[in-house]
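Single-structure report; data block below.
As you look at this complex, bear in mind that one protein chain is not there, while each of the others sits in place.
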Amino acid sequence: MVELAAAVLIATGTLFFIAGTVGLLRFPDIFCRLHALTKADGLGLALIALGAALLAGTPGAVFRIVLIWFFVATASATCGHLVARYARQSGAGGGAP
Amino acid sequence: MTPDLIYGLTGIAVFGIGLVGALCAQDRLRRVLALKLCSVGAGFLLVVGAWREPPATPDPVPHALVITGIVVMVSATAVALALIRRLQTLEATDER
Partner (left out) sequence: MTDPLMIFDLLLALAIVALAVASLSVRDLFSMIVLFIIFGLLSALAWVRLSAPDVALAEAAIGTGVTGALLLKTLHHLRYVSGTLGQQTALGVTPVAPVPMGIILANAGFCGLITLGLLVAFLGAPATGPGFDALVAEAMPQSGVEHPVTGVLLNFRAYDTLMEVVVLLAAVIAVWQIERGLSDAPAPVMGEVWQGFARLALPAIVVVGTYLLWVGAEAPGGAFQGGAVLAAVGLLLLLTRAYIPQPAHRGVARGAFVLGTAAFALVAILVAGGGRVAFEYPLEHAKTLILLIEGVVTLSIAVTLAALFHGREPVALSEGGRHDT
C-alpha cells in the first residue's frame, strides 16, 4: 500500500521533470525556459522526495531526505535568479525591463 | 548482462574519447578536460574490477586506489590550469 502511494508520487514527479525538460527544449527564450525549469523541476523534486520519504526505513533517513529537498530547492532557486540576472544584464531575451 | 560489463565498456569508451580529445583538440582548456575524462574512464575500469555479484560486498582496495586517483587528478588539474592562466597572461603581454 505504501509502496503503491510512493510509486504514484515518484511517477508524478517524473512527469513534472519531463514537462520541465520539454519546456527547456522547446521554449524560444531564456526567461521562458527558466520559468519552465524552476517551476516544474521544483514541484517534481518535491513529489519525488515525498515518495522517497515514504519508502525510507528510519526517521533519520526521512530527515535527511527533507534536508536534501530543502537545500536543492534553495540552490535551484538561487541559480535561477542568478541566471535570470545575468541574462537581463547581458541583454539577452528581448530586452525585458 | 551484468552492470560490470555495461560500465566497463562505458569506461573504455570514455577513456578512448578522452585520449582522442587530449591529442587532437586545439584549445588548451579542452585538452585538460579530455585528460580528466581519461581519468574518470580509468576509474570506471578499476571499480568494475572491484565489483562482485550483489550479495557479496565489493573489493575495497581498488576503491581506495580510485579515491587517491581522483584527488591526485584534481591537484594535477589545478597546476595545469594555473600554467594555462600564466601562459595566457604572458602571451597577451607579449603581443602588446
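The first chain written gets the first letter, and so on, giving A and B; residue counts start at 1 in each chain.
Assume a contact is a pair of C-beta atoms (placed from the backbone, for glycine too) under 8 Å apart; a residue touches a chain by one contact, two chains touch by 3 or more.
A quick note: this is a predicted structure, and the numbers were derived from the prediction, not measured.
J.: For the chain that got dropped from the picture, name the residues of chain B it touches.
T.: Counting over the whole complex, chain B touches the hidden chain at residues 1, 3-4, 6-10, 12-21, 23-30, 32-34, 36-37, 39-40, 43-45, 47-52, 54, 56-61, 63-68, 70-79, 81-86, 88-90, 92.
J.: In the full complex, which residues of chain A touch the absent chain?
T.: Given the touch definition above, chain A has residues 67, 71, 74-75, 78, 81-82, 85, 90, 92 touching the missing chain.
Throughout what follows, only the chains that are shown with their structure count from here on.
J.: If you average the Cα atoms of chain A and of chain B to get two centres, how far apart are those centres in Å?
T.: For chain A versus chain B, the centre distance works out to 30 Å.
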